[in-house]
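For this depiction, one protein chain was excluded, whereas all remaining protein chains were kept in their positions.
Moving on, here comes chain A:
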Amino acid sequence: MAWSATSPGANQPDNTAFTQQRLPAWQPLLSAGIVLPLFFCVGLAFIGLGLGLYYTSNGIKELEYDYTGDPGTGNCSVCAAAGERVAPPPANCTCQWCFSLSELFQGPVFLYYELSNFYQNNRRYVVSRDDAQLSGLASALRHPTNECAPYQRSPAGVPIAPCGAIANSLFNDSFKLLHQRLPGGAYVEVPLDRTGIAWWTDYHVKFHNPEPINGSLKLAFYGTAKPPNWPRPAYDLSPDPNNTGFVNQDFVVWMRTAALPTFRKLYARIRHGNYSAGLPRGAYCVNITYNYPVLAFDGHKRLIFSSISWMGGKNPFLGVAYLTFGSLCIVTGFVMLVVYIRHQDENGEDEDE
């Protein structure tokens, strides 16, 4: 074998599969043959899944009551009228919503409140908080970020803790659920579990109280002012020392701003005592402490009892979407099959000619 004596040029390219663009490759083709079965499979799978989701969602019970207090809609209208366009609203106006269950409300039951037309996602509102302050940082406690303005400092110039519009507008209606087991019997208070309504990580990691001084949270908050709308300072939010200050469940829930102007927030879970299986039949009343003014911005307040399945609350959307889309897949599949077959014939004829 005689190799050429001339040495190859110094700039002879490398002969690798990569440089020669000949890397081994999988070359799939989106042809009708592959896509058609895919459509049918996906369609069938989606219809199955959709049916499951639909029935799950349908099995979830919801009981909803609008207690905004529009004139003539129950006894909350008195409170609404009293509190109209007053901020902060007058304290301790109460009203009541009574309902009766003819059968067991399958548990576990969750109590939500819903606000509408409340723009928690307004940019000025969303940024109006100081995560450093809420994490218990001592320096941030007395120097809230500028984004909190105009809820950064009180008129006297004292830093507000917790600062910002979100904290200031904390939802402060409270609910008490009473159950009358027997007609004409006494109303018994249903225990509401107010723990575990906020994200575990928020409650335990993200939010921290400032380090107590001499065991007193009040001293730790010394030199700060309460948010203007709050009736009492943060360290007095709750008598429970584990649920006060910044690590108050209601507060933490409120601080997670909602995505849309109509939103629900979890108020309590009903899972203790006789009510762990749900709400038994009977008459119920909810005592509402009506504090939060919503008519000023054309808002509404609702109270919702909802059961929860593996897929969360009632939401027919997913089930319907899966069903619709599954059927659509099957229909398109058939249309494409027809096109495919007819076109195949034409092709065959073409080839015959």
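The rule we apply is simple: contacts are C-beta pairs under 8 Å (C-beta built on N, C-alpha and C of every residue); 3 or more make two chains touch, one makes a residue touch a chain; residues count from 1.
The rule is short, and it goes like this: contacts and distances are computed from a predicted model.
Asks: Suppose you had to identify the omitted chain by its UniProt name; would it be "DNA polymerase epsilon subunit 3", "Histidine-containing phosphotransfer protein", "Crossover junction endonuclease MUS81" or "Phospholipid-transporting ATPase"?
Replies: Spelling it out: the chain absent from the display is recorded in UniProt as "Phospholipid-transporting ATPase".
Asks: Quick one: which of A:A82, A:V188, A:I308 or A:I330 touches the chain that's been left out?
Replies: That would be A:I308, which touches the missing chain.
Asks: Which one touches the absent chain: A:L63, A:C98 or A:L266?
Replies: Among A:L63, A:C98 or A:L266, only A:L266 touches the chain that is not shown.
Asks: Using the definition of touch stated at the top, determine which of A:V35, A:L63, A:C285 or A:I330 touches the missing chain.
Replies: For the chain that is not drawn, the touching residue is A:V35.
Asks: What residues on chain A make contact with the chain left out of this view?
Replies: So the residues of chain A touching the missing chain come out as 8-15, 19-21, 23-32, 35, 42, 46, 49, 53, 87, 108, 110, 112, 114, 118-126, 128-129, 131-132, 135, 145, 149-151, 165, 168-169, 196-199, 201-202, 205-206, 253, 256-266, 269, 293, 296-298, 306, 308-315, 317-318, 321-322, 325, 329, 332, 336, 339-340, 343.
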